[in-house]
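Now for subunit A:
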Amino acid sequence: MNTAAVPLAILSALVLVGALWVVTLHNLFRAALSLGLVFLGIAGLFICLGAEFLALVQLLIYVGAILVLIIFAIMLTNSWQRETLPASRQRLPAALAALALFALLARATWVLAWPAQIPGGATRLKDLGLVLVKTLVLPFEVISLIFVVVVVGAIAVAAPRKGQS
Partner candidate 1 sequence: MIMPQLALIPAFPLAAFAILILAGRHLGRWSAWLAIVALAAALGLTLTIWHAPFAGQPLIFQWTWLIGSQPWLLGLRVDGLSWIMLVVVTSIGSLIACYSTGYMHGDPRYSRFFAYFSLFCAAMLGLALADNLLLLFICWELMGLCSYLLISFWFEKPSAAAAGRKAFLTTRVGDVGLFAGILCLAWVPHGSLQFAALPVVAQQVATPTLTLISLLIFMGAVGKSAQFPLHVWLPDAMEGPTPVSALIHAATMVAAGVYLIARTFPLFTPASLHVVLTIGLITHVFAGTIALTMTDIKRVLAYSTLSQLGLMVVAMGIGAWPAAMFHLVTHAYFKALLFLAAGSVIHATHEQELSKLGGLARTMPITSTVFLIASLSMSGLVGLSGFWSKDAILLAARHYAPWLFWVLLGGAGMTTAYIARLYLRCFYGAAAPHHGHAPHESPAIMSLPLVALAVGAALVGWIGSPGFSPFFTLLGVHEAHGFDLPVAALSTLALAVGSTVAWIVGFRRRNLLPAFLRPAGLALYRLAAHKYYVDELYQRLLIHPVWALGGLLSTFDRVVVDGAVNGSGRVGAWASEVQAWIDREILDRCVNAIGTTTRGLGRVMRWIQTGMVQHYLLMAVIAVVVLAVTVR
Partner candidate 2 sequence: MLLTGLLLLPLIGLLVILALPKTAVTAIRSVALLATGAVLLLSILLLGAFRSEVAAMQFVAQLPWIPQLNVSYHVGIDGISLPMVLLTAILSFLACLGSFSIHERHKEYFALYLLLVIGMMGTFLALDLFLFYIFWELVLVPMYFLIGIWGGGRREYSAFKFFVYTLAGSLAMLLAILALYWHASPRTFDMVELARQGHAIPLALQRLLFLGFFLGFAVKVPVFPFHTWLPDAHVDAPTPGSVLLAGVLLKMGGYGFFRLAYPFCPDAAWEFRWVLAALGAINIVYGAFVALAQTDFKKLVAYSSVSHMGFVLLGLASFTPEGMQGALLQMFSHGLLTGGMFLLVGVLYDRTHTRELSAFGGLGARVPRYAGLLIFFSLGSLGLPGLSGFVAEFLTLVGAFQVPEIRWPTVLSLIGIVLAAAYMLKVIQLVLLGPLNKKWQALQDLTLREWLSLAPLVVLVLLIGIYPLGLLHVQEASLQQLIYHVTGR
């Protein structure tokens, strides 16, 4: 095991544990915080994979925006939560299904001839920018349209209507 693998292993463990907590912790607030842990781990992995810019975006948008939004939502809907709620009844079948899925995926990918080492090097930000304004210019424009419309639409949907509190 070389030295480069150590941070990867730690980050992987962080991500896995965080993800496990996200889906199993009874307290939703803690689960959300665990998700933050996952995000952090992923961002770390991105750095290890030479995608520093992406790691930055991951932290900014995921941790800075989405997670905050979610935690906000949890607190907002706090009044609807019940303290004693039995866990879902389909945990066992769900676990079996997820495990089966994992088994399938793992079996399919494990046997493949992947490169033994992750190729080194880092993505230059300029390349990424070039891709975004050249090859992927159209998706880039489209997603901005999506942002606008989704926000307006979400407001329209979430806004209180007549006769409702």
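To be clear about the criterion, a contact is a pair of C-beta atoms (placed from the backbone, for glycine too) under 8 Å apart; a residue touches a chain by one contact, two chains touch by 3 or more; residues count from 1.
The candidates were selected such that all candidates are chains of the complex that A comes from, given by their letters.
Values in this document were obtained by computation on a predicted structure and should not be read as measured data.
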Completion exercise
Touching subunit A in this complex, from the list 1 or 2, is candidate 1
Completion exercise
In the complex, subunit A touches candidate 1 at residues 88, 90, 93-94, 97-98, 100-101, 104
